[in-house]
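Only a portion of the chains appears, each positioned as in the full assembly.
A and B are the chain letters, set down in written order, and residue numbers restart from 1 in every chain.
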Amino acid sequence: MTWEVLSIIGTIAFAVSGAIIAMEEEYDILGVYILGIVTAFGGGAIRNLLIGVPVSALWEQGMFFQIALLSITAVFLFPNNLLKHWRRWGNFFDAMGLSAFAIQGALYAVAMDHPMSAVIVAAVLTGSGGGIVRDLLAGRKPLVLRSEIYAVWAIIAGFAVGIGAASEPWQLYALFVLTTG
Amino acid sequence: MTWEVLSIIGTIAFAVSGAIIAMEEEYDILGVYILGIVTAFGGGAIRNLLIGVPVSALWEQGMFFQIALLSITAVFLFPNNLLKHWRRWGNFFDAMGLSAFAIQGALYAVAMDHPMSAVIVAAVLTGSGGGIVRDLLAGRKPLVLRSEIYAVWAIIAGFAVGIGAASEPWQLYALFVLTTG
């Protein structure tokens, strides 16, 4: 359950973020959808690749695809309202997506009995992978590599999950609020 | 048979396109070959990854490697003749490669019993993946994300194959001519 909630939050936050950056770059409608999808699922694809889960497992997440498509459509329909607030809320969306996916990536790696180093890398890459691919496709230098603040939280989240300090749902939610804030 | 013909057309078109863009960027001989190969096989590699076929299955396509290498060599030997016509024919080559690979990617996903959403994504990514990787390696913003026209055709092709509207060879060729033009 916790897993699903975190996934839904992360998917919406990253799909919106990818779609808005595509619109800033004046990409066309399909560029907007592709960038939204890639941002929402890129981190998970890279994580699956690195921890040995078939990337095609993403296809079983039918519901998340629909959530991502709906979020992108919302951005596309109300661009003016959203772009106006983006400078203020953009970083918040990024932080929310990163935090939700970092915790989720760490849980994934822990469930597969990977060592601590793999748990932290899974947290960092699931959290930041989508944003890195998004920035590359938009012709920008990856934001997450320049502002350390993001990745630090992903590492802390990975570490907390890895040592078992956070395993109950309420602990995971607290971790999410902490790393987002 | 249809499959092979589409693959050959797509491989030649993308290998030429990758080699020419590498020459525009003044890359050296090996950059030209690497960009040609990556453009010709990048889309298929990404598709295999996403629909759960080992990427190493590409190695069984020995003939296509040779076709790609021959095409790149032709570009390298006659650059002046080709670069002169590139501005006129470049888009045509791109459209041809995208169309051939989009249909082929959709057939692939259908043969594996994937759901409709996966068929369309396989069509879009097999068609556009090679060009996206090519543009990234050339330090450009991916063309396919900026000009919607390309990806629209890939989606239509994927949809037509996915619903079974195109399955006989002559239907697939008609689809190819339609989406290229």
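Throughout what follows, a residue touches a chain if its C-beta (ideal position, glycine included) is under 8 Å from a C-beta of that chain, and two chains touch if they have at least 3 such contacts.
What you see is a predicted model; the values in this text were computed from it and never measured.
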Total identical subunits in the assembly as filed, 2 in place: 3
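In this text, only the chains that are shown with their structure count from here on.
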Inter-centroid spacing, subunit B versus subunit A (mean Cα positions, whole Å): 29
Subunit A residues within the subunit B interface of the complex: 22, 25-31, 34-35, 45, 49, 54-56, 58-59, 62, 65, 136-139
Subunit B residues within the subunit A interface of the complex: 49-52, 114-115, 117-118, 124, 132, 136, 140-142, 144-148, 151-152, 155
